[in-house]
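Removed from the display is one protein chain of the complex; every other protein chain stays in position.
As written, the chains take the letters A, B and C, and residue 1 is the first residue of each chain.
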Amino acid sequence: MRLDHTAAGVFPIAPTAFHADGRIDEASTDRLIEAYLAAGSTGVTVLGIMGEAPKLEPEESLGIATRFIKGMKNLPVIVGVSAPGFAAMRSLARASMDRGAAGVMIAPVPSLRTDDQITGYYRQAIEAIGDDIPFVIQDYPLTLSVQMTPKVIRQIVQDHPSCVMLKHEDWPGLEKITALRGFQAEGAMREISILTGNGGLFLDFEMERGADGAMTGYAFPEMLVDVVRFQKEGKRDAAHDLFDAHLPLLRYEQQQGVGLAVRKYTLMKRGILASDAQRKPGAGLSAKAKAEVDYLLARLARTDRRALAA
Amino acid sequence: MRLDHTAAGVFPIAPTAFHADGRIDEASTDRLIEAYLAAGSTGVTVLGIMGEAPKLEPEESLGIATRFIKGMKNLPVIVGVSAPGFAAMRSLARASMDRGAAGVMIAPVPSLRTDDQITGYYRQAIEAIGDDIPFVIQDYPLTLSVQMTPKVIRQIVQDHPSCVMLKHEDWPGLEKITALRGFQAEGAMREISILTGNGGLFLDFEMERGADGAMTGYAFPEMLVDVVRFQKEGKRDAAHDLFDAHLPLLRYEQQQGVGLAVRKYTLMKRGILASDAQRKPGAGLSAKAKAEVDYLLARLARTDRRALAA
Amino acid sequence: MRLDHTAAGVFPIAPTAFHADGRIDEASTDRLIEAYLAAGSTGVTVLGIMGEAPKLEPEESLGIATRFIKGMKNLPVIVGVSAPGFAAMRSLARASMDRGAAGVMIAPVPSLRTDDQITGYYRQAIEAIGDDIPFVIQDYPLTLSVQMTPKVIRQIVQDHPSCVMLKHEDWPGLEKITALRGFQAEGAMREISILTGNGGLFLDFEMERGADGAMTGYAFPEMLVDVVRFQKEGKRDAAHDLFDAHLPLLRYEQQQGVGLAVRKYTLMKRGILASDAQRKPGAGLSAKAKAEVDYLLARLARTDRRALAA
Partner (left out) sequence: MRLDHTAAGVFPIAPTAFHADGRIDEASTDRLIEAYLAAGSTGVTVLGIMGEAPKLEPEESLGIATRFIKGMKNLPVIVGVSAPGFAAMRSLARASMDRGAAGVMIAPVPSLRTDDQITGYYRQAIEAIGDDIPFVIQDYPLTLSVQMTPKVIRQIVQDHPSCVMLKHEDWPGLEKITALRGFQAEGAMREISILTGNGGLFLDFEMERGADGAMTGYAFPEMLVDVVRFQKEGKRDAAHDLFDAHLPLLRYEQQQGVGLAVRKYTLMKRGILASDAQRKPGAGLSAKAKAEVDYLLARLARTDRRALAA
């Protein structure tokens, strides 16, 4: 089961479940997996930025990847392997694939600036992990401060047959999807899967621009699944209606720095995570912020009854 | 009519109206003023970042400020005077006040990092413009890359009696409002007005945290005015209902870089601006993006009939 | 007298001479001009970053450019026209050329990241000022945070026949000179002049890599002139001996932020500037720092007697 360019649907970005004391919480991990399966996910991505990957020891990272691979059954698991050095990237990538991962995701290091630096970085990274592992480009300028043009993404795709997907989370990013699909239409780039992130803030239109689905960690993956499905079925208004009902909460969750705390708090209220703890350094929610999330959930439940449980 | 800490309500951030060839469009400027008055604004801010201030010649800047001062009648006009050098800041500040401005707004230069650098910058700026001009701190890290803690803002307020307002547009920023109002409650900071920006993306909760109103350029200032009023009247749900109806469009407008193009396009559709032109360097909207804004306006009109005209 | 790709030698970056109270000091300006002529300069550049250009009013900028154009006689004067908006860039560029400038220098705005953004910016800038004005690319990542690869510079050169020179101040930057001269050798880029900046910190080797000379503001332009001449005459060791004697002071002057204060202090000690004042915001020297410069000058005078006067 290897990732390829036909991947579509919703791959939630899984948070890493911790006990209040910072130990990894396996029972909560299993509930997360169940929830993703029940929501209709078509895969999952672990050890991303929102998975607090840099705070894990190497053996913990591999343990989490393995647990998801087993739990998600035959669905593809993408493992985030971004690291400051290629030795660590290689060892996690190869060990994950040995255990059954479908592919890996690689973000650029924040110091990269020029087009050549970015394509050169991916060249060295693929040389390190091997060209036999399907990989995903993570394009997230807001957090990583690396800006990739459509042409740079095309260059990476053309340089590396093992590149099969773009995790798109540029902001603004709608024109980028259009540009990339345009390259494909004119035969200037081979086909890749485009799943969009950035908390889902523009998923409604991203699908209309040509995305294949979503890869983000919004605490109601059911909504992402439905919006993607509605858009594929041509039910534009239904997609927007559902999306708009979630937008007030989604926008609240998509705040830089504090977003993961909102997400974990909501997943805890939904009974999926036992604790909303993050490993340090991490941000928490004030009582006022929690009350705001509660209010947003209550308002959401008027339209989408799946929020009632939260 | 000088700005003081009791300022409240909605001060739209005015775009600068240009003809397609880049000349300043005075008729459109007058329509903007009418629209702001009709919407129930309590003041206006000109020559901010979204006013394309750095692209104007000094005499153009003063001309725009003067036109708004006359047009807004007895309502306060705040003039953005941010500049790389204090000589230009001083001359625009003093000339604007001579013509009847209520106060000025000063953003930090992007190179500032430490708390001392920031407070030192405001000290030098106030020395340059004079301590007799009421001024507003602009706190906009996403664009300016300068991060001010609540303590730094308090220091500036305490150092300068002429500091009367904070234009708050940190993101996330809700806790900052709570912290500043907490300083006031415990007597550690004198009272200031807090108007929030950042496109209005969190205005619903900002009011609940203690903001006095909004200072941002969303193309429907009527909505900002109503949300502020509802919240002051304790009509929480009504405030959120109206806000949520606008959020899909507001979120679209609040995209970095392309936001001003969305805003000008909408104001043009509303019949307020004759052209959505920006001076160069500037971003435009693709046909696809315009169609998306049209769709969002049509959806909005189902709930808020004021969007029908657009 | 228009700048072209054959420009070579030393173009000092002129500081702007102020009286202690911030007014422009014309007598000191004239002494600077005399000193540059006496040192054997082949041109001069005014209103660069070290010329405190953003702190000047438009009419002051043009006044300074005009004074240098008259004073430098038949030698070329390059005018820095970098500005946040193209309207101001155009008006200074065209007015300077009308008064006899040889060309203009344009730095990218700090927000540019990708190759396309950079080449697009120069395209818009040249459209604004007109393609009949010879221009210089300023490549100074340490201060401007914009990184241009050799390929990007080549693209700008090939796109614009009016591009005649690169002010090279990347750090490290030696390989960039080699790459650009390589493009020329293989016929992939037309010839341009390369003058190096960055305080002169690598002038010794930059000449050996193919630079045509220096464009920087080190307080002893005589040294720059001699090093450039020695290298052109093949006197490698003599060039390095002289350079090395100045390096302790040059390194001290090349400190970010405080460098201009060191430079103006030294020029004041040399009797060229009447005051070392900067317009605000600006940095000054502590008593300890001044004593350190004095010590370095005394040590330098043992080898280069021209430092005796200082």
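The rule we apply is simple: a contact is a pair of C-beta atoms (placed from the backbone, for glycine too) under 8 Å apart; a residue touches a chain by one contact, two chains touch by 3 or more.
Worth saying up front: this structure is predicted, and the values here are computed from it rather than measured.
Asks: Which displayed chains make contact with the chain that has been left out?
Replies: In the entire complex, chains touched by the missing one are A, B, C.
Asks: Of C:R209, C:K264 or C:K280, which one is in contact with the hidden chain?
Replies: Looking across C:R209, C:K264 or C:K280, the contact with the absent chain belongs to C:R209.
Asks: Among B:E60, B:D115 or B:D241, choose the residue that contacts the chain missing from this document, as touch is defined above.
Replies: That would be B:D115, which touches the missing chain.
Asks: Of the residues in subunit B, which ones touch the absent chain?
Replies: 113-117, 147-149, 151-152
Asks: Write the list of subunit A residues that the hidden chain touches.
Replies: Its contact residues with the unshown chain are 22, 52, 54-58, 83-88, 91, 109-110, 121, 124, 127-128, 279-281.
Asks: Could you pull out which residues of subunit C are in touch with the chain that's been left out?
Replies: 171-172, 174-175, 178, 201-202, 204-205, 208-209, 240, 243-244, 247-248, 251, 255-258, 286, 288-289, 292, 299
Methods note: only the chains that are shown with their structure count from here on.
Asks: Shared numbers divided by all numbers used: is that above or below half for subunit A and subunit C, i.e. same or different?
Replies: The interface is built from the same residue numbers on each side, given that over half of them are used by both copies.
Asks: Let me spell it out: compute each chain's centre from its C-alpha atoms, then which one is farthest from subunit B's centre?
Replies: C
Asks: Averaging only over C-alpha atoms, locate the centres of subunit A and subunit B and give their separation in whole Å.
Replies: The separation of the two C-alpha centroids amounts to 34 Å.
Asks: As a quick test, compute the distance in whole Å between the mean CA positions of subunit A and subunit C.
Replies: Roughly 47 Å separates the two chain centres.
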